Every structure is written in structure tokens, then in C-alpha cells.
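Of the protein chains in this complex, all but one are displayed in their positions.
And then subunit A:
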Amino acid sequence: MLGYITRRLFILLLSLFVAAIVLFVLLRLLPGDPANALVGVGATPEQIAAAREQLGSDQPLGVQFLTYLRDLAAFDLGNSFVTRGSILEEISRRLSVTLPLTFAAFFLALVIAVPLGILAAVKADRWYGLLLSIVSQAGIAVPVFWLGILLVYEFSLTLRWLPSGGFPLRGYADPGPAIRAMVLPVLTIAIVMSASLMRYVRASTLDVLDSDFLRTARALGESRAEALMRHGIRNASVPVISVLAIELATAFLGAVVVEQVFSLPGMGSMLLLGIQQRDYPSIQGVLIVTTLLVLLTGFLADLLQRLLDPRLRQGARR
């Protein structure tokens, strides 16, 4: 297991390194000079040159790349071209919005999708089983931003129960308003995510229901529910977990759209702003941290799968 973890960690770091190179190259391929964006229309050539020097964009690409890697290794994401503030600080502030949003949505989606998915599988021949699969199928087709707008219309504009967007100035120091501000965004992501999760849970459960071991367990006198609880869930969860990791990563990225709809000060709006302003350090910072989080999620999911499924562990030993 330890060897596996080490190997897996090495792959993670390698992926991160490759991602860093790709990012660096892609950003330099973008048309336009960040120095222009910094000094604005009407700047003299001298001002632009001064801005280039300040940003380091007058250096040869090789030098820029080495500086970039060195800073990255020290986890120094630099300062924003635009705000002049530390990117790492800004990202941690932004993560305090995006991470709770993602995780809350993820767990809510699980709470909705797992029981309903199992129910849809077990009762696949009943009308409500069928209805559940139809609903989840339809749910997958719903665009996140559209659902967000719909929820705002109903719960903010019509019923006036919840704010339509924004986040309190003091953040979680104002817990009431902060939590209220998160309700609709979390619901938006959770509903869409649960629709697709439900389909995986249902499919996986159906596979298990058809399996020989479950039939054997029934033959040994266990009821269907007992057999499912004792043997089925664990088996069914293995394929679902790899999907979960992808879903979690998707939810994190989906937050970009949802944050826009609800004007939340998270990673998504930071990325969009950064792109608009050609703020390379911001874009790089957000994407590197996002990549790291996504890779970590995959890593943890792999570990979890091995813990749950002894066959995988043995496979590794052989």
C-alpha cells in the first residue's frame, strides 16, 4: 500500500508539473500584452516599457519560465498585476467561498442521489422507480445557470425567502447572511449533480442486484434488503466512487458558472476577472490551485477504492 501511495504521489506531482508547463505556454500564446492592460489606453511607449519591466514580461521566455517554476516550487504564486496584492492570500479568501460551496453541494447531492438511486434500481419495475429514472435523466439535461436563475426567480423574487446573490462584506463573521447567501447556489449545484449521480448509483445497484453473490446470499436465506445492505452496497460503491471524484471536480469547476449567477466572490469570478484583465499571475494561480485540488481528489478516490475493494489491493501486490 505504501509503495502504491508513493508511486501515486509521484504521478500527482508529475501531472502538476506538466500542467504548470501547459499553463505557462498557453498564457503566453494569448494575444495581447498584459502591460497594455495594466497601463490602459493612452499610455506612452515609455509607460508600456516601464510596465513590462515591472511585470517581467520584457524578460526572455526561458528566464520567465525558470522564475515561474522557482516561485511555484516555493508555493509563491506572486502578486496580481492588477490589485498588486498577494495571489495566494486572494485565493485562500476565495476558496473560503468556493470550497464550502462545492462540498456542501456535493454532500447534499449524495444525500439525494444515493437513496433515490438505490430505490430507482430496487423498484425499477414500479412506476415510481421509472419516474425517478425519468426525472434524473431530465435533470442531467438541465444547464446549471438556468436552474440557478429559476431558483432565484422562485425563492428570491417571488417568495422573498432568500437573497438573490451577493455575499456579506464580513463573510462568515456574519454567519446568518453568509449561510443564507449559500443556500441557493448550493441547491443549484446539488440538484444538477444529484441527477447524474443518481443514474450511476442506479446502474451500479442494478449490476449488483443481478450478481451471483447476491443470489447466493438470498439463497442462504437473507432477505433482499439484508443482502443488499451486507454485500451489495459495498460492491456497488466501488465504481460509484471513481465517478464521485470526477463529479466533485466537475462541481468545483461548475462553481465558476454558479458564482457568476449569484455574484459570489469565489475562485470562478477570480478566474474570469483575471482573464478579462490579462492578469497572468491570477489566472496561473487559480488554475494551478484548481489543478492541484482536482488531482488530489482523484488521488484520494483511488485510495478509497483500494480500501473498499480488497481485490484491487491484491492486484497491486501481485
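The working rule: contacts are C-beta pairs under 8 Å (C-beta built on N, C-alpha and C of every residue); 3 or more make two chains touch, one makes a residue touch a chain; residues count from 1.
Here is the rule we use: contacts and distances are computed from a predicted model.
Engineer: What name does the UniProt record list for the absent chain among "ABC transporter substrate-binding protein", "Peptidoglycan-associated lipoprotein", "Mycofactocin system protein MftB" or "1,2-phenylacetyl-CoA epoxidase subunit A"?
Structural biologist: "ABC transporter substrate-binding protein"
Engineer: Identify the residue among A:S164, A:N235 or A:Q305 that touches the chain left out of the display.
Structural biologist: For the chain that is not drawn, the touching residue is A:S164.
Engineer: Looking at A:A50, A:L206 or A:L303, which residue reaches the missing chain?
Structural biologist: Per the contact definition at the top, the residue touching the missing chain is A:A50.
Engineer: Tell me which residue among A:Q59, A:Q260 or A:T297 touches the hidden chain in the full complex.
Structural biologist: The missing chain is touched by A:Q260.
Engineer: One chain isn't shown here. Among A:T67, A:T83, A:Q137 or A:S223, which residue touches it?
Structural biologist: Here the residue in touch with the unshown chain is A:T83.
Engineer: Would you write out the residues of subunit A that touch the absent chain, in ascending order?
Structural biologist: Residues 31-33, 36-44, 47, 50-51, 54, 82-85, 90, 93-94, 149, 152, 156-157, 160, 163-171, 260-266, 269-270, 272-273, 276-278 of subunit A touch the chain absent from view.
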